[in-house]
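Here the complex is missing one protein chain, while the rest keep their positions.
Order as written gives the chain letters A, B and C; numbering starts at 1 within each chain.
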Amino acid sequence: MELTYIRAVNAALGWALRELPDTVVLGEDVAIPGGPFGATKGLRDEFGARVFDTPISESAMVGTALGMALDGMRPVVEVMYGDFLLVAMDQIVNQVANTHYVSNGQLRAPLVIRTQHGSTPGSCAQHSQSLEALFAHVPGLRVGLPATPDDAYQMLRAALVSDDPVLIMESRRLYPLKGEVDVDADVQAVGAARVVRPGRDVTIVTWGTLVAPCLEAAGVLAGDGIETEVVDLRWAAPIDAVTVAASASRTGRLVVVHEANRTGGLGAEVVAEAAERVGTRLRTIRRVATRDVRMPASPALSRAVLPSTETVVDAVREALTPTSASSS
Amino acid sequence: MELTYIRAVNAALGWALRELPDTVVLGEDVAIPGGPFGATKGLRDEFGARVFDTPISESAMVGTALGMALDGMRPVVEVMYGDFLLVAMDQIVNQVANTHYVSNGQLRAPLVIRTQHGSTPGSCAQHSQSLEALFAHVPGLRVGLPATPDDAYQMLRAALVSDDPVLIMESRRLYPLKGEVDVDADVQAVGAARVVRPGRDVTIVTWGTLVAPCLEAAGVLAGDGIETEVVDLRWAAPIDAVTVAASASRTGRLVVVHEANRTGGLGAEVVAEAAERVGTRLRTIRRVATRDVRMPASPALSRAVLPSTETVVDAVREALTPTSASSS
Amino acid sequence: MGDPQDQNWYAAMYRIRRVEETLLDLVRQREIAGSVHLCIGQEAIPVGACAAIGPDDPVIATYRGHGWALARGVPLVELLAETLGRSSTLNGGRGGSAYLSGPQYGFFGENSIVGAGVPMAVGLALSASFQGVDRVPVVSIGDGALNQGVVHESLNMAAVLNAGLLVLVENNGYAEMTPSDALTAVPAAARAPAYGIEPVEVDGNDPAAMARCVSSARAAARSDRRPILIEAHTRRLGGHYSGDVQHYRPAGELDEWRVGDPLTRAAQSIGPGDLAGIRNQVDREIETALGQARERSLPDPSTATDHVYTTG
Partner (left out) sequence: MGDPQDQNWYAAMYRIRRVEETLLDLVRQREIAGSVHLCIGQEAIPVGACAAIGPDDPVIATYRGHGWALARGVPLVELLAETLGRSSTLNGGRGGSAYLSGPQYGFFGENSIVGAGVPMAVGLALSASFQGVDRVPVVSIGDGALNQGVVHESLNMAAVLNAGLLVLVENNGYAEMTPSDALTAVPAAARAPAYGIEPVEVDGNDPAAMARCVSSARAAARSDRRPILIEAHTRRLGGHYSGDVQHYRPAGELDEWRVGDPLTRAAQSIGPGDLAGIRNQVDREIETALGQARERSLPDPSTATDHVYTTG
């Protein structure tokens, strides 16, 4: 079925509310208004009080969802922008992530936090960040970043059936994107990257909003005779290091591309895992990411700091240049 | 002058309150009681209302400090445990870090957030984390991790005179440690790692609580004839990649050691920077870190997941083994 | 006919209204990237408040803050250039519509995190005390922001640390798409006693009442060094943001609410000739300013990484 990314999210939520009686959906404006981006459209009408609005209280929202989860329910809490996760950070890290481990496996926290993130033209520094690296550093959490309508559906369903807490970071920029969604597919497990374009010269590992630009870059590079393998990481936690390392070891060149700021981004973890696993067979390593700034609102500026098809093409070309500093 | 780590912190605060009239110190129990760990002992008596107690409201504490900083003051806010930074995360990231950049340089946020962190025997999962990687990923912040009494003094003074917001993450475990402190030294600038032991066979990069165990490990390894260079990174932001890369390129082997959880820790960034800069001259890469768990309170368990002199020694030996997977 | 001050109120409010409508057009024409949050219907609040505060009083607002910026004295052309993403003396395009500041005008900025500006205002109040200057910060928040933890923490903090400031809650009937009373247990003003302060309420659609209220609140905040929580009753006469289709509004509500439009009310005491004169002048000012703003250069991409830090 062809769906937009946002409709795919909606379909997955509807599926869970139908199939899993303990599922509830909560968040700001999600119920009666149908969601600030429409992710929950129609669900209140169909499922009544199981879909409910909350005050603008992200900490209490996550904590309340956790309390329900402790009792065997499966709450899905929408946090409107990824930037606002920071308001609820104590509940996410010090409460949710600790639950199962510290209770020695007696308690479970099967909740899903859905948010959307990233920069769009004009969005300010408080509505633009890509913060997946913060959460991927928190043992106890799973973190998914769907890049397509189908993954918006499949990965959210994987999260909805998981008994662990899962953070799904959708992409506002991709919400209107249309694509084929296999609504009847088997429910996947959390985890696993995917090679979305095979190639033998260089490996690009990327995720979320940058999968499409990287595929575009691979197309451009193909014109030069460069065969680029593109891996959609899909899950920031757990990282599928096996798939990454296999590809990097095959091509010997790794370019990691993400929208988050460069320093301390998840790209560093991908590089470190690959470097440790692949060793000197990995001849060149490059990271392409947003420069280390706060996000400026003016598109004239944000364009200058965000990665793009062009910056990816340039980085790959540079990685393939024999004089490249890091392969020397 | 010989001082304990905590007295060195106290001396730096006293220095700032004396030398910089805009300095104020605030936090929970810092004034009349003299600080939960004694970092602010005697300061209320000496400096009166410039040292004041706040309610248990970390978000408002950081935000209040920011407001004072916008007005030209130099607030120093104590957050009792590094874990509680998460309660104030929005203020730290979405407010403090944005101030200078988004105002196009018109506003400044010269505030210091002091905290202490890490695990001590018996401390629970909510009082044990080492979260420097989260803050090192936030452009706009500086992050220091002093490993000695002298650095507790010098790095805090560097933070206190900086016009940028600086987070100083002290180590509770090191508070009673005594060492020589050069109280009359010139005030340093923020940044710069330090080679604390030279060696030519392998580079260890570490910081905070693990500098001492790494030096100990280097001593043990010297007994085997292995010359280990130990770099105290000191600042998580900015990372002194030049010093790291120079050492790693000299020795060709890099072992990064930290107390934070392994995945997504700052070790990944250090490895990625080194790998990108040094290229294939870097033959082996290893990370030694706390395993990816929440911190268990029982010392019998926490010992099993934390790095130690022994795990560092083992990792270095393994890194030097020719059959080592990653150097193959 | 009428007080000449009435004409000033009207002019100031009409100016904000027209700027907001202009911005909405610019968004629809895609000349402004992204979205804008407009204060249409709420103009009397910043206009009345800014007329009553001291020359050095710092003001902090929300994403719905263009009216506050203008009332505080931020030049129109700079505000337009900033929201257009062009070079401006505000933030050079970095702040944009929802996060701009003009500290040189006493405008310490908008904030796009609900409630997050309140502790900064507490800090600005404390620094005024430390420095012994006569300065009372004013921070505007929405009704929905009362349920953010940091607002609570800040009000208590201000009360116990003797911070003199005004926390002005603009109760505009909605928090995004949810009616104000649906998810807040008590009206805004009823929260005041929880911080040991008495509730103040005011007609937020009457600039003169706003000015009187803010003037006496300011005096009390200053002399008693305490926070004052003011609930200003108003109505959001439009969407939450430029793209809001307002499907959640009950039929007829907007027409009902428009009866109390502060501009309509203020216009009543002004003769038709004067009214036309004011409008004409403001319209021309905006047209000219927009022309100038459009001529501003786009920010230089090579400066995009400046000012992350003060040094290095």
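Note that a residue touches a chain if its C-beta (ideal position, glycine included) is under 8 Å from a C-beta of that chain, and two chains touch if they have at least 3 such contacts.
What you see is a predicted model, and the numbers here were worked out from it, not measured in a lab.
Enquirer: Taking the complete complex into account, tell me which visible chains touch the one left out.
Expert: Those shown chains that the absent chain touches are A, B, C.
Enquirer: Of the residues A:G38, A:G67 or A:G179, which one touches the chain left out of the display?
Expert: Spelled out, the listed residue whose C-beta touches the missing chain is A:G67.
Enquirer: Decide which residue listed in C:V150, C:V202 or C:A267 touches the omitted chain of the complex.
Expert: In the full complex, the listed residue that touches the missing chain is C:V150.
Enquirer: Pick out which of C:V19, C:I141, C:A159 or C:I270 touches the chain that's been left out of the picture.
Expert: The missing chain is touched by C:A159.
Enquirer: Looking beyond the chains shown, say which of B:P21, B:G48, B:G72 or B:G122 touches the absent one.
Expert: B:G122
Enquirer: Which listed residue, B:D53, B:D163, B:E227 or B:E318, touches the chain dropped from view?
Expert: Per the contact definition at the top, the residue touching the missing chain is B:D53.
Enquirer: Since one chain isn't shown, list which residues of chain C touch it in the complete complex.
Expert: 147-153, 155-157, 159-160, 182-186, 190-191, 193-197
Enquirer: Could you pull out which residues of chain A are in touch with the chain that's been left out?
Expert: 24, 49-50, 52, 54-55, 57, 59-73, 75, 90-91, 94-95, 98, 100-108, 139-140, 142, 162-164, 191, 238
Enquirer: So which bits of chain B touch the chain we can't see?
Expert: Interface with the chain not displayed, on the chain B side: 28-29, 32-33, 36, 53-57, 59-60, 83-84, 87, 120-127, 291-294, 296-305.
By our rule, only the chains that are shown with their structure count from here on.
Enquirer: Could you give the separation in Å between the centres of chain A and chain B, each centre being the mean of its C-alpha atoms?
Expert: 29
Enquirer: Give the residues of chain B touching no fewer than two other chains, as numbers and ranges.
Expert: Answer for chain B, listing residues that touch two or more other chains: 90, 94, 98, 101-102, 139-140.
Enquirer: Two or more other chains in contact with one residue: find those residues in chain C.
Expert: Within chain C, the residues that touch at least two other chains are 92, 94-95, 99, 111, 113, 149-150, 308.
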